[in-house]
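Have a look at this one.
Left out: one protein chain. Kept in place: all the others.
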């Protein structure tokens, strides 16, 4: 089926480029489908009367994000020329098609829509319809693009700053900021906006009695379950797609390792979050008074937090690292969830705990647990020598100060 | 993992061919899944009593289409030898496997099933079970294959006719018929059969009171929403898969551009269809008496119509072209929907408006808005020169006529 007039080298280059674009498009399709997953999880978790409203809003959010990310968002994120803060060209994708621009637009658009939809989850049942549309435009047109520019565009300050390897620890060869698949860029950004929004819109009536949280039960567990599984699928594809290319040496291995790490982190996350429920169930069974308090959402959120947390380093950690990340992610989720309840912040599907909490832990964990990360460096570098250098420096500082005083 | 005994050139050719086949299979999987989406949208939109019936029928339609398209359909569509009207060989896929035949069968089978399932939507709640099976066989075994032969097989009259570039406008280098991803072949065909069927089977009792349409509310919005999102996913993959190959020079860019255009067209389509609802909502809010009349279906149908309309030219229009197509598609849908109601034709999920209306507009728009399309030609060609040529021709014609009269 190849074009007859291409040399082998050219034909291979074409196939490489096409494979990269198809890779982004196919993974983007899965992430696109995930938007519906967020909608179903939210719609099933709240009171039945708001279902239709939420589902229409979810759909509109996706497509409004499409318009906003096309018209201005992509330009702010990846337009060149650009500065450390944002890009400012290729508005409306008006420049001629170059290589993977359009494929990357599609994949990045699905991430922008994800960011919007994360926020929606936390504000569920309490926001005017029109307001939703406004923040969808704002997030996908400006906030998410700018943050993604910082971390992922060649000129973004988080990326160039990450290149200053010796900034904090002069001996480390690894950068201290790494965000492979958006633990920070997508999840923390979404989670932080959600937190701000949830504080602003206040609590649902009846959600808290005095200081005590009252559980508003989900009205449709199958819908929640469907949504959750669609998110699992989407986040897997999200982490995979963040690799961005499939033609380079090592891309295949990276993609494979990413799936393994994501599954392992999610698996241990769900186990950690389910263990209290399981223990309670067993205790009740052997006669000890247990209070079995385990819902579909809390178990599922453990897995989601695991996937969110591992995203930042999923290409660079060993599988045992993913296990550590997932374990702590499960605990992180439980702590954040209880903390938000104690602060009387109403978050119907624990979006903030999952995305802000999980994303933050992911950003912290990635540089520590990566291959050649901090643990690796600390365990291999000659600590004594450094200490030798460190003490004299301190002495000199103090000596200088004394000299100046005298 | 490569075979050791292939030269580099051969191994590359193998990889190219395999990639093309995998491309069709993977996009076909998404389109296959879309069938269930149509089923859910329909089942959720009608009265609860008919749900099971519709879901069984949807499933049977898919598999009956499998048998019919395998036994005779593919032969009518793509069998060679063939004439301008239909093909007539390779019944039962009995010829030896050559290149992409089987992959193309799978992808085309999913389109045939789509055509069947489009018709089902319009006849919902009013057709005998057995009749459904009969028309499923008829459409996927004969009607759709023949139409797809016209437009997509090398000998089809619409395709060869499209080669007669100067047929209508002698100066245009672009053909006047183009249907990249089935706006006409799949959607209009399905929509037209649906229209005929809907007229034949008549109206549901209680759907119209005198001339006034009575809305029969959907019984399960989450199901409608799930179905709709599965259709979004499927139509995206449908338009992408229509590219047919991923190994050629430019396929990757085409695939990327297609996703962008499809998203943009759907996005603006949903905005157009939602704006009356939004305006009504705002008017009500500021105190003016509004009649908020917006349902999940009508908003979603705007996006679907956008996707359907852009299909014909999604590889050839600029993004601004997709925006124009989507905008008009949204309006088109509203007009068709009201028109059918005024004609007292009962179409439970507005299938005819979406697929016939949207498909027709797509066929009209594609040759106008494509790169090198009519607008492009008109705006770049030297009109004066043409006019110079045009006037003498007319003069001569009239002079001749006069001469003949005299």
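Here the chain labels run A and B in written order, and each chain numbers its own residues starting at 1.
The rule is short, and it goes like this: a contact is a pair of C-beta atoms (placed from the backbone, for glycine too) under 8 Å apart; a residue touches a chain by one contact, two chains touch by 3 or more.
Bear in mind the structure is a predicted one, so any value in this text is a computation, not a measurement.
Student: Touching the hidden chain in the complete assembly: which of A:89, A:319 or A:372 does that?
Tutor: Per the contact definition at the top, the residue touching the missing chain is A:319.
Student: For the chain not shown, which residue from B:100, B:188, B:304 or B:317 touches it across the whole complex?
Tutor: In the complete complex, the chain left out is touched by residue B:100.
Student: Just one of A:91, A:157 or A:229 touches the chain that is missing; which is it?
Tutor: A:229
Student: Which chain A residues would touch the chain omitted from the figure, given the whole complex?
Tutor: Residues 8-9, 12-13, 15-17, 19-20, 23, 26, 30, 99-100, 221-222, 225-226, 228-229, 232-233, 236-237, 240, 245-249, 251-253, 255-257, 259-260, 263-264, 266-268, 270-271, 274, 278, 281-282, 285, 294, 296, 299-300, 303, 319-320 of chain A touch the chain absent from view.
Student: Name, in rising order, the residues on chain B that touch the hidden chain in the full complex.
Tutor: Its contact residues with the unshown chain are 1-3, 6, 8, 10-12, 14-15, 17-22, 24-26, 28-29, 32-33, 35-36, 39-40, 43-44, 51-52, 55-56, 58-60, 63-64, 66-67, 70, 92-93, 97, 99-103, 105-106, 109, 129-130, 133, 220, 223, 226.
The criterion applied here is as follows: only the chains that are shown with their structure count from here on.
Student: Degrees of rotation, nearest 5, to put the Cα trace of chain A on chain B?
Tutor: My answer is 120 degrees for the C-alpha fit.
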